[in-house]
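A single structure is presented below for examination.
Only one protein chain is missing; all other protein chains are in place.
Residue numbering begins at 1 within each chain, and the chains themselves are lettered A and B in the order written.
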Amino acid sequence: MRRPGKPVLLGLGLVALALAPVGQTDYILYILSSWLVFAIAAVGLNLTLGYAGQISLAQASFMGIGAYTVALLTLAGVPWLVAMPAGVLLCFLVGLALGFPALRVQGHFLAFVTLAFNTLFFLVARNEDWLTGGPYGLSGMPRPDFWLFNTDPNLPFYYFTLIVFVISSALMWGIVRSPWGRAFKALRENPIRAESLGLDTRRITLLAFAIGSAYAGLAGAMFSPLVQYIEPGSFSFVQSLRVLLMVVVGGSGFFFGPVLGAAVVILLPEFLRFTEGYYLMIYATMVILLMVFCPSGLIGLGQRLRDRFRPGRELRGDMKQGAQL
Amino acid sequence: MSQFLQVLLSGLSTGSIYALAAIGFTLVWQAAQTVNFAQGEFVMLPAFFVLIGIHWLHMPLWLALIFGLIVAVIVLGLLFKKLIVEPMLPNGGLPLIIATMALSILLKEGTKQFYGAEAQPYPSLFPQTTLHMDGAVVSVQDLLNLVVSLTIVVALTLFLNRTRTGRCMQATAQNPAVAEILGVNTKRMVLYTFLINAALAALASFLISPVYLAKFSNGETLGLVAFIAAIVGGFNQIRGALAGGLLIGVLDNLTATYVTTEYRAALPLVLLIVIILWRPQGLLGTSEGRKV
Partner (left out) sequence: MQRRTLLTAATFAAALAGTGLAAHAADVVKIPCVCEMSGAGAVSGTNYHDGAMLAVKEINAAGGILGRQIVMDTYDTQTDPQVSRALVQKAIDSGAYAIMGTVYSGSTIVNMMVAQRAGVPQFTGSEAPNITERNNPYIFRTSSGAQKGVPALTAYFKDQLHVTKIAVEWVNNDFGKGGHDVFRKEMKRVGIDVVADVPSEQGQVDFSSDVSKIKQSGAQAVFVYLNEEEDARFLKEAKKQGLKAPLVGEVTLTGQKVIDLAGGAAEGAFAHVGLATSAPVPSIEAFVAKFRKAYGRDTDHNGIKGYIGVYAIKYATEMIGKFDRKALASKMHGLTLDVKKYPGMLLTTSWDKTGELSRESFMTEVKNGKQVVIGTVPAN
């Protein structure tokens, strides 16, 4: 379990992320930042889906709540450092309010309720012009300025995103490794036994959903200054499906699964662009094939390959351990 | 009053189409315990098979319709079942849901790539005459949509309850393991379910395309509305899907006319939330014995 190389590899990964933007064009910087932002949302959904076993189809609307809160506050002159926690907290509370009744009943009802909620959020964002700017959206949100570290140019903004990503991932790491977090694993593996051991499964599931939603809020709080323009369509139901796709394609329940999944969903279409009109078709076919042959996602696929070729591929060890926690 | 009648009748007609698509959700749910997020595209696509029959193979309309139906049953029924659902069934519901989401992208983009992005005019099956009833104007098309959908639902219910094959299909849906022990060829029964689903989707496609026009993106809204209709009605009952479809079609129109146009799409969703809290099994559904 404890392989000595693991912290080293983690450090190497961080160095790679820190060096990634060197010499890159603004376009690549933007795509990389965008990947990290969606990775935060996907990491959050992974807690709900991969650890607590509930499907949420409202991740985009929680991003929307975070993004609109931060946009409205920063446009009114409130610093980002104050606006961000407000947005995250709001998402957490809405998550509690939404999850409480839905988790009262067994089955996929959280999925249905969140589906409805996402569409309702879209309608409110589009129709209430006085608050949200309606279909025109809000634009011109300032990027945060921390005294000596002004994130307005794309390069510092990438590092800003990276820092937020690392901190939020570390927090999530802490959550899933805490005794409380271990309860999720127990819950996922055997709900009945977990309950008989005295775990209040409903409360744990509810908290997991609310925390997952708060992560989406954080992603939204980053999305606002990244794109500097938000409109209702960016947070529609289809976008929620996209975040779900990230988690499952990467490997739900694996710690780094959603990060990898976000990379695939955001970066892969970019690399397939040379196929012109066919790239979305190729992309869709690849996802179907992956689901048919390896439903546990890319990390699951990596593990399977590793098992087949035995330890020879030392480099993947960190993925396996990170994934299995 | 005439306005009320007008929007009520139009709503029933639109709702009957939702119902046909919603029944598909119900059938797939019963057979595979999963949600087919490509259901909207399943309704979008058969209209294009018919257009191919007319414009490329120069068939008369009636032949093109039969051609479209057969191709739809093969592609959306047989191939969908054999190539996507069957290999994934052991993996559980979630990967299959993701796969159907990808399939919906594939079908949409494929249609666009091979038939163009523009909406296509589509021949009407019924005469364009209208009837005047107490100040409301109803087209024959609207009435026949409703009649055809109702007939299909009645026929399907009779088939499932009265015939041996139908009862075997229901047994398979309720408990595949026991059905297998009792000598039911469950694989075959599941296949039947998918073929029926494809045929229903094709019929819905033929009925709506004269009004909706044939367009690659038509499935997006339709799929979502039908999904909501299926939940509202009760996911495990065919008559529930019918009730859900009609209810949403009518409510949508009544809301838009008398309450709010901006939030017309919201009412079915609020209804959905209320139903889940008040009657989780759906309006006409029965609670499911096994955990899903």
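Here is the rule we use: a residue touches a chain if its C-beta (ideal position, glycine included) is under 8 Å from a C-beta of that chain, and two chains touch if they have at least 3 such contacts.
In this text, all values refer to a predicted model and were calculated from it rather than measured experimentally.
From the options A:A208, A:L260 or A:V287, the residue with contact to the chain not on display is A:L260. Only one residue in the set A:T151, A:S168, A:S234 or A:S252 touches the chain that does not appear here, and it is A:S234.
Counting the whole complex, the residues of chain B in touch with the unshown chain are 3, 6-7, 10-11, 14, 109, 112, 117-119, 121, 130, 137, 139, 208, 211-213, 215, 217-218, 220-222, 249, 252-254, 256-257, 261-262, 264-265. In the full complex, chain A contacts the hidden chain through residues 9-10, 12-14, 16-17, 19-20, 23-28, 30-32, 34, 126-127, 134-137, 139-140, 227-229, 231, 233-234, 259-260, 263, 267, 271, 273, 276-277, 280, 302, 315-316, 318-319.
Throughout what follows, only the chains that are shown with their structure count from here on.
Interface of chain B with chain A (complex): residues 37, 84, 87-88, 91-92, 94-96, 98-99, 101-103, 105-106, 109-110, 113, 220, 224, 227-228, 231, 262-263, 265-266, 269-270, 272-273, 276-277, 280, 288, 291-292. The residues of chain A lying in touch with chain B in their complex are 49, 55, 101-102, 104-109, 112-113, 115-117, 119-120, 123, 126-127, 237-238, 241, 244-245, 248-249, 252, 277-278, 280-281, 283-285, 287-288, 291-293, 295.
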